[in-house]
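In this view, the complex is presented without one of its protein chains, the others remaining in place.
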Amino acid sequence: MDKIKVTIWNENVHEKTNSRVLELYPGGLHGFLAQKLASPELDIRTATLDDPECGLTEEVLAHTDVLIWWGHAAHDKVPDEIVDRVQQHVWDGMGLITLHSAHMSKIFRRLNGTSGKLHWREVGERERLWVVNPSHPIAAGLPEHFELPYEEMYGEPFMIAEDAKVIFLSWFEGGEVFRSGFTLQRGNGRMFYFRPGHETFPSFHDVHVIKVLGNAVRWLKPTYRAAYPKTHVPDALEVISPKDFEHVSAGIIRS
Amino acid sequence: MDKIKVTIWNENVHEKTNSRVLELYPGGLHGFLAQKLASPELDIRTATLDDPECGLTEEVLAHTDVLIWWGHAAHDKVPDEIVDRVQQHVWDGMGLITLHSAHMSKIFRRLNGTSGKLHWREVGERERLWVVNPSHPIAAGLPEHFELPYEEMYGEPFMIAEDAKVIFLSWFEGGEVFRSGFTLQRGNGRMFYFRPGHETFPSFHDVHVIKVLGNAVRWLKPTYRAAYPKTHVPDALEVISPKDFEHVSAGIIRS
Amino acid sequence: MDKIKVTIWNENVHEKTNSRVLELYPGGLHGFLAQKLASPELDIRTATLDDPECGLTEEVLAHTDVLIWWGHAAHDKVPDEIVDRVQQHVWDGMGLITLHSAHMSKIFRRLNGTSGKLHWREVGERERLWVVNPSHPIAAGLPEHFELPYEEMYGEPFMIAEDAKVIFLSWFEGGEVFRSGFTLQRGNGRMFYFRPGHETFPSFHDVHVIKVLGNAVRWLKPTYRAAYPKTHVPDALEVISPKDFEHVSAGIIRS
Partner (left out) sequence: MDKIKVTIWNENVHEKTNSRVLELYPGGLHGFLAQKLASPELDIRTATLDDPECGLTEEVLAHTDVLIWWGHAAHDKVPDEIVDRVQQHVWDGMGLITLHSAHMSKIFRRLNGTSGKLHWREVGERERLWVVNPSHPIAAGLPEHFELPYEEMYGEPFMIAEDAKVIFLSWFEGGEVFRSGFTLQRGNGRMFYFRPGHETFPSFHDVHVIKVLGNAVRWLKPTYRAAYPKTHVPDALEVISPKDFEHVSAGIIRS
């Protein structure tokens, strides 16, 4: 079977300004995730904001089955044309995983059609993720719940699309709850959002978090990928009765 | 009770180039609809692409309960900043009705998170709309189905959000079917899309079409309208146990 | 305007065996709720398992806009014929509120199509309910969150239908989360489930809980109520081409 082609995109900004980030995640979040997700079934590459065209050329995206996205401080630095391109590939079938603070990324907000807003607090509190849809392949192999000892809190209301199919709900030590993992379909493609992953906390070292991401990559692999076919279909499939527009128009105006 | 404040927006482009449009719809689509929907309960104004800021200033939107949108040939002429403004007002609670070819408008595509694409054919064929959710207030007072003798055909697949709550399905003389009326919630606001209304056909003269629009205006009137509250909540509701990040970080890197 | 006709149904079992219940809820849960919800807009009656036909005759249901249901220890004592009758009225448009342990009632499970199962613990812990859909009329007038000091815990996964439109998410002192309030549409009618309300805890004394129930009654009032129309429509709306079944059948068998 063909390998699943994964591209891990990271804005790679915090890595340059906060030594703790590289200490926790050697190689940057993108490099670290590439190493953690490495598997014979996967063909993984990385890209960052520093690369030409953000590393997301038409060529790269056309050869990406699943794109993983981590962004926080530089959402606005990603040009609209690049986001257009990513969105078109999702519509055509490409899988997308948006992580943590990517809830405010352009691509997340565009696919949801919402602001992506939420409440937050960054004190490194404990988070417990509950599996609410245990039969979903993204939850395969997980226990009923698992904990992350140090995380940023994200709280409801979370401004996401109504068709978000929720797989995880989080309980926070400080008193909040959150829809921490959900999928969306948009056109022929699907997105998975997963909440954990703050750059100064060790969540991507957690085996459950990595398990979720590995499951998601496999579940998001497109089985169908195609642009929308031609939209103008001048010929009808059935015989259409003759029309007398003059008569109609005249009748309307008179009546 | 306060009147419902309705703003009818029309790009007003076909009116200038095709005499049939003004013949069918004196005053332009916006003016015609304003007249058809007139009611003591409604306070209706109109706006077009020709107006400064498309007639959709912050002031106008802040005083609009429900915005009706007709566009076709000039979607790209509406500046992104204006669309941002409209979208923000929907997120905060404003109601929105998008009509016919507005399925390719920026605001429709943004709220769905999809391309809005569909198949189409313009020969003036017969359309029969079936009510599939008869208890929805937008369908109040309608028969089980009604017909429009001359319409443009829109066919599936229609690229819309998965949470589209469908009220009408159309049967076309030429052999196609279509999800012709649906609602979406995005943030605190709601949108209704309604398919009929091609500029060269007399659909807005139809009593059922006008009935649907009148129902939709009343159903979309916001009962709650508010921006997202402050997002940073530094203080927890519960006591959070003390954290030793140095220890954690060191432990991770060592292990 | 006509009053909203509300029927409050209670199995009325714990009231007979646990003195604390009547101490907390004089008149029984049904009587207490009737008093708390009393308003000039509402015409409230009560019914219990002790009444003939459970107090839910065809006559009573035909004159009920919204039925409130509290049950726990005697779900199986409600005859299937009565549940059939309630379900038919919901399908035809009647509103239904199911409270707390009614998640295992026949009517709740039938309308969801699921087992209604969940995890539970009864130690009287603190529950905090978060409003996740603040623009929903059922959440009108509520703060961002509110607390109940003593409640039974219900935890995820909660086996409910996928189209449950969630309005409240709960955080529990003991570490769980729960989808505590949601609506469903089934046929022409709608249901609201609300989690709080254990018989030995004082939740129905809470102003927020009563506010939610009052809002729900008003939101669930049917605007349309009708049985499904005749289902056999022998005559087509369009001309159907003549058929030669003998030929077809023969052709299939031969080929």
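Chains here go by letter, A, B and C, matching the order in which they are written, and residues are numbered from 1 within each.
The working rule: contacts are C-beta pairs under 8 Å (C-beta built on N, C-alpha and C of every residue); 3 or more make two chains touch, one makes a residue touch a chain.
The model shown is predicted, which means the values in this text are computed figures rather than measured ones.
**Q** What are the shown chains that the omitted chain is in contact with?
**A** Missing chain, whole complex, touching shown chains: A, B, C.
**Q** May I ask which residue of B:Asn10, B:Gln87, B:Ser170 or B:Ser203 touches the chain that does not appear here?
**A** B:Ser170
**Q** One chain is left out of this view; which of B:Gly28, B:Gly71 or B:Gly155 touches it in the full complex?
**A** Among B:Gly28, B:Gly71 or B:Gly155, only B:Gly155 touches the chain that is not shown.
**Q** If you put the missing chain back, which residues of chain B would it touch?
**A** Answer for chain B: residues 128, 130-134, 155-158, 162, 165, 169-172, 175-177, 179 touch the chain left out.
**Q** Kindly note down the residues of chain A that lie in touch with the hidden chain.
**A** Interface with the chain not displayed, on the chain A side: 93, 128, 134-135, 137, 140, 144-145, 185, 187-189, 222-224, 226, 229, 237.
**Q** For chain C, which residues reach the chain that was dropped from this view?
**A** Looking at chain C, the ones touching the missing chain are residues 20, 23-24, 88, 91, 110-115, 117-121, 123-126, 149-150, 153, 155, 157, 159, 161-163, 173-176, 184-187, 202, 205, 228, 231-238, 240-241, 243, 245, 248-249, 252-253.
One rule holds for everything that comes next: only the chains that are shown with their structure count from here on.
**Q** To test your reading of the model: what rotation angle superimposes chain B on chain C by C-alpha positions, in degrees to the nearest 5?
**A** 180
**Q** Compared with chain C, which chain's mean CA position is the farthest off?
**A** Between chain C and the rest, the longest centre separation is with A.
**Q** With chain centres defined as C-alpha means, what is the inter-centre distance between chain A and chain C in Å?
**A** 35
**Q** So how far apart, in whole Å, are chain B and chain C when each is placed at the average of its C-alpha atoms?
**A** Each chain's C-alpha centroid was found; their separation is 31 Å.
**Q** Where in chain A do residues touch two or more of the other chains?
**A** Within chain A, the residues that touch at least two other chains are 155, 157, 162, 175-176.
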